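Below is a structure I'd like to ask you about.
Note that one protein chain of the assembly has been removed; the remaining protein chains are unaltered in position.
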Amino acid sequence: MTEKRIPHTDLDGLLGRLRERGAVYAPARDDAGDVALTQAPLDDPMVLEYRNFRLSPKAFFLPQSQTLLTFCDGEAHEPSLPDGETFLVGVRPCDAKALLALDKVFLDGDPPDPYYARLRETTTVIALACTRPMSSCFCTSVGGGPGDGAGADVLAVGLEADLLLRAQTPKGEELLSSVADLLADATDDAVKEAEKRVGAAESLIAPVEVDNSAQRLRDGYDSPCWETASQTCLGCGTCSFLCPTCHCFDITDELRGTRGRRVRTWDCCAYPLFTLHGSGHNPRPSPKERWRQRIMHKFRYAVENLDRLFCVGCGRCIRNCPASMDLRTVLRELGA
Amino acid sequence: MTPSHEIEARLRETAEELLREKRVDLFLGYEKATLPFRTTPLFLTSPEEVERLAWNPFCTTNLAVYLPRLFKAPASAREAERAPPLPTVAVVLKGCDARSAIALVQERQVPREKLVLVGVACPGMVDVRKAERALGEHEALGAGEDALGNIHVVVEDGREVTLPREEIVADACLECRAPTPSLPDVLVGEPVEGKDPDGARRQTDEFASKTLDDRWAHLQDELSKCIRCNACRQACPMCYCKECLLDQTRPRWVGTSTDMSDVTIYHLVRAFHMAGRCTECGACARACSMGIDTRLLTRKLGQEVEDLYGYRSGESADVLPALSAFDMDDAQDFLTEP
Partner (left out) sequence: MARNPYLPYPARIDEVIVENEARDIKTFRLVFEDPKSAVEFDHLPGQFAELSLPGMGEAPFGIASSPTETDYLLFTIKRVGLFTTEIHSVEAGTAIGVRGPMGRPFPWDTMAGKNLLIIGGGFAFTTLRAAIKYILDPANRSRFGSILVIYGARTPGELMYKDELTEWQARDGIDVHLTVDHADEHWTQHEGVVTSLLGALKPSADNTLVLVCGPPIMIRFTLVSLATLGFSEDAIILSLEMRMKCGIGKCGRCNIGSKYVCKDGPVFTYQELRTLPTEY
């Protein structure tokens, strides 16, 4: 595992080198003042101070609308897959970790998903450790942490004057060696400083008890808390669409004259139509069953099927729910 | 302006009395949420739990949105037979929310006699996003209100920051025309006046004064952020249709994608269906996690109907909604002379 250092002042040089290879998305401030992953022009310095992006980077791997097939005169064709490289710089550790969850479904699943596989293959993720977690963060309770590099190809930790860069995957190793001339060796002091910074961030995160959640949710399936907790659910898709691990999708056809496409679009288990049968029967008829499904999927079904929690503790669903629902509340109530 | 804690106490008393005397089955109010600057709707059924009720500058949700589902018409005659009797519901309403509740009565979605409208004279609610943006990279750990109504925030390093209320109040509140609910059954708090009742017009007029191309460009720019999550529709008390045109599959009027054509149609359809129905509460815009001002179009169309027919939704339970009424001398040249 290679560990390197790059002074903040050389970061633009690094981004420039990546730009020679492909599309680079790095944190930049938008008009409204929010920091978002942006394909910024060269002269914008990379923003290093931000909490997390409003949108998770999942759309880079599972685009919200993606053409699966095109139709021409009644014949179906595969769209050509992208082959250019993409670099995502500054992804937060929780969001990088979410890729491991998506991998379970789209890469390890039988059959693998060719569209996801290609985007995953052509995209390199450089994560940036968090120093200032939010009150909605709970990554440390779900197997992650502000300095966790799992799911990323390179993990960067911001130090006083440098970034410490740690290769996490062969792709990350290759990347670091390709820009080796810009990098210095990591010193013991740098490694220690990184540890200290990550430790400090960790200590700010309030734990949520999710150990053994699968068993506890099995026991809590009929709990009255689902009814009370879901009363306020408006049935919108904010939580799912912002969530870095939610991956349910719809497939619909579009046709104009003799040309058309089959497109997959994000979908959400909170929508009543999600499970409605042709007969009018709905296996999950009310917000109670639908909200329970969301929690069960993340904290029980995914554990039972794929041996992984489908929540990385990013807190987006908590911050953005228009009714201010908080999944930590039901997890606590169920002791899950 | 009545202090929030007094309003809160009155709300608790009111709820306790209504529930204890079984005059209502359900009291809909607000409860503190887990994160600062937020509250969450509270469905209260027991007088013992009224202490959970909260009133503070963060009571943003328009609770009228929950009313139609409580009074949903049975799907079939068979279901009607088995359906439990309709509940009686007390609901806490700010000025704009009260308009929504009345509009729902006007549109026959909820029976007036089953409602106890608990109006609160509203000093304007805090917009979470404005508040969080005002803090910059600081993270709020807790937030409260001082005697002047300004917002005190404790941030992550323990320091206290004061945010002037008017700087972080929601846009809809800044330009509210009727912050004191009309026609409540109970009114809590001293009546308040709108701060800038002409504000609503200013923004839409400014939009209307742009060239067609600029208007289109503005809309496309805003809407390009849309992720089609449906939060705007779901948070809107007037979007109660059993089957929304935007969801229909036979035929499918609107594609499911986030291509600009689909997104634009989505919002135009929603706006058109709000003509003369939007109660200007801003629930859609607040619900939008992408920060899109979804209210611009709906309010614009509300104003068109106001100008043409002198009608504003939710001002009187007895008036027929503009789109349900017909008069021989109704303005109609906008149909024939576009």
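All chains are identified by letter, namely A and B, in their written order; residue positions are counted from 1 within each chain.
In the analysis below, a contact is a pair of C-beta atoms (placed from the backbone, for glycine too) under 8 Å apart; a residue touches a chain by one contact, two chains touch by 3 or more.
Computed from a prediction, not measured in an experiment: that's the story for all the values here.
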Quiz item: If the hidden chain were put back, which of A:84, A:170, A:207 or A:278 would touch it?
Solution: A:278
Practice problem: Determine and list the chain B residues touching the chain excluded from the picture. | Solution: 249-250, 252
Quiz item: If you put the missing chain back, which residues of chain A would it touch?
Solution: 68-69, 71, 74-76, 78, 105-106, 109-114, 221, 247-255, 260-262, 264, 267, 269, 274-279, 281, 283-284, 289, 293, 296-297, 300-301, 304-305
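We take it that only the chains that are shown with their structure count from here on.
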Quiz item: Once bound in the complex, which stretches of chain A touch chain B?
Solution: 32-34, 49-51, 54-55, 64-65, 132, 134-136, 204, 228, 231-232, 234-238, 240-242, 250, 252, 254, 263, 265-266, 268, 271, 273, 318-320, 322-326, 328-329
Quiz item: If you look only at chain B, which of its residues touch chain A in the complex?
Solution: 33-36, 38-41, 43, 61, 65-66, 133, 137, 139-141, 156, 227-231, 233-235, 247, 252, 255-259, 283, 286-287, 289-291
